[in-house]
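Note that one protein chain is taken out, while the other chains of the complex remain in position.
Moving on to subunit A:
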Amino acid sequence: MSYSTFNKNQINPLNEPMFFGNSVNVARYDQQKHSIFEKLIEKQISFFWRPEEVDVSRDRVDFQGLTDSEKHIFISNLKYQTLLDSVQGRSPNIALLPIVSIPELETWIETWSFFETIHSRSYTHILRNLFTDPSDVFEDIVINKEIQKRAEDISRYYDDLIFFTQLWQTHGEGDIEVHGEVHHVSMRELKKKLFLCINSVNALEAIRFYVSFACTFAFAERDLMEGNSKIIRLIARDENLHLVSTQNILNLWQYGKDDPEMKEIAEELRDEALAIFMKAVEQEKEWAHYLFRHGSMIGLNEEILCQYVEYIANMRMEAIGFDAPFKQRSNPLPWMNKYLVSDNVQVAPQEAEISSYLVGQIDSAVSASDLGDFEL
């Protein structure tokens, strides 16, 4: 079934499933099949920020004063985060837009991916400030074995879905031979690949950032690398919304509130979905091991970081219908929470410069009636 950028058939998007229905034609948001995605778009746009708004110039001096093992921790985390956002800045678009069939989800995917590109641009902002030429850091991302291992697991479910979608779009269902290899393309097979892909993305958004976040905020607890920490706070807030979207997709399927076939697949592939999550947890723990191989940093070590990964993993897994697999029920890094609180609720004084940009916009929207009681 070939893709059309403007489906000429009359379709009612309220009757379409999230994916693999009729492709979207009119981008309308006055009515929604799943209103959560429209709400996420609004929230995400309200979070808009630009890396350049955050002053990172003091980090350069701080960085020079770090020990070699701390520098390794700091730079390795930035490399890993750069990888994650490089993937997320394109893959939801390439893998999911060709198969999405409701407008609010289509636009959410575009909004989501766009914010990932802001994250990517912020890493350049941070690194350009630390190094006159950050090329070595960027170049190592495709060579570094520890990062490669993760890249392979993160991209393969996307790549698999993309390849099968391309076969289906050009040849339809059936056995299709490409370079001597036969692929069995069926709607069921496509939907299974979609299910596994969303589970893999969900695991990425749920836990893959948290080891790096913890290191960043541990530096900030010592008043170090605070510009970087401000940026990571904004990123962490965005990542939470991305996670809400994948959790919603998985739950809508599980509860049979979307495509009934996806409900069957969710049951059929439950063990595989669990394995994807557990592997991501393992990889995060290995990452903590890699970070601290030259020595740890004040306030953090491998063991406590692994406990934190388990603590987060428990919460994330319960949200998609799994039992909490780990014993770690209390937060081993309580100070993390203050960096993860949404700015909207409690703006710490040091955050004033971040918020000022948006605050200015809000101020200018004050109307005369709001000032009714004012005497000049």
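Note that in this section contacts are C-beta pairs under 8 Å (C-beta built on N, C-alpha and C of every residue); 3 or more make two chains touch, one makes a residue touch a chain; residues count from 1.
Heads up, the rule we're going with is that contacts and distances are computed from a predicted model.
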item	value
"Acyl carrier protein", "NADH-quinone oxidoreductase subunit H", "Sarcosine oxidase subunit delta" or "(Fe-S)-binding protein" - which is the UniProt name of the missing chain	"(Fe-S)-binding protein"
Candidate in contact with the missing chain, chosen from A:Leu40, A:Val54 or A:Leu333	A:Leu40
Residue of A:Asn7, A:Asn144, A:Gln166 or A:Asn240 touching the missing chain in the full complex	A:Asn240
Interface residues of subunit A (partner: the chain not displayed)	36, 39-40, 43, 237, 240-241, 243-244, 247-248, 251, 315, 318-319, 321, 330-331, 337, 340-342, 344-346
